[in-house]
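Just dropping this structure here.
With one protein chain held back, the other chains of the complex are shown just where they sit.
Entry: subunit A
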């Protein structure tokens, strides 16, 4: 009885927030309703006995995917009121596609037969496993090892794809290169000169960088000339 009440509560809020995702005028509100929908779907998973999936839904979808959606909404910079002006023009096409989808769904739903013993399956404990998470863990890494490794490859492709698509070198940007910094020696930028009393550096050739490495690669700091006094030696 309580389970049914909780189920209907989650289901109604889920459907309602899903409708709001589509119909909200402000796209940021859509994303917030999407988060609400994720939470309610997690509640439904809990009722179905899939505790691990429910928690992952909260962690991965609410914590990460919804944030990504927010970024996308912010990045699109689309004039949404302008976008809605085409509603009347595209309504027939959209309605036709929706009608086809609805008929297909109705056809498949009418032909759907639920296996007689499937009602007990979600609550059948894996022998020996004390929890849903442990039952999953026993299957994923051994029985479904190839699918598991394929997951790893998909994640790898996603990682490389994101970098290839979005990372570009900015020549104007100043990056810190620790190796170059550590490789710098005083001889690159520092020249010791011995000046007599009252002489200026101009008479001795002026400020100039040591010939060598610094000629090819410019250094950000100007060359320093330090008077060669005995206490600065060594």
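Quick notes on this structure:
Criterion: a residue touches a chain if its C-beta (ideal position, glycine included) is under 8 Å from a C-beta of that chain, and two chains touch if they have at least 3 such contacts; residues count from 1.
By our rule, contacts and distances are computed from a predicted model.
Candidate names were "Nitrite reductase small subunit NirD", "NADH-quinone oxidoreductase subunit A", "Multicomponent Na+:H+ antiporter subunit F" or "Glucose-6-phosphate dehydrogenase assembly protein OpcA", and the UniProt protein name of the unshown chain is "NADH-quinone oxidoreductase subunit A". The residue from A:88, A:117 or A:166 that touches the chain not shown here is A:166. As for the chain not pictured, it touches subunit A at residues 2-3, 6, 46-47, 49, 51-52, 56, 59-60, 63-65, 67-68, 71-72, 74-75, 77, 123, 128-129, 131, 133-134, 136-138, 140-142, 145, 148-149, 151-153, 155-156, 158-160, 162-163, 166-167, 170, 173-176.
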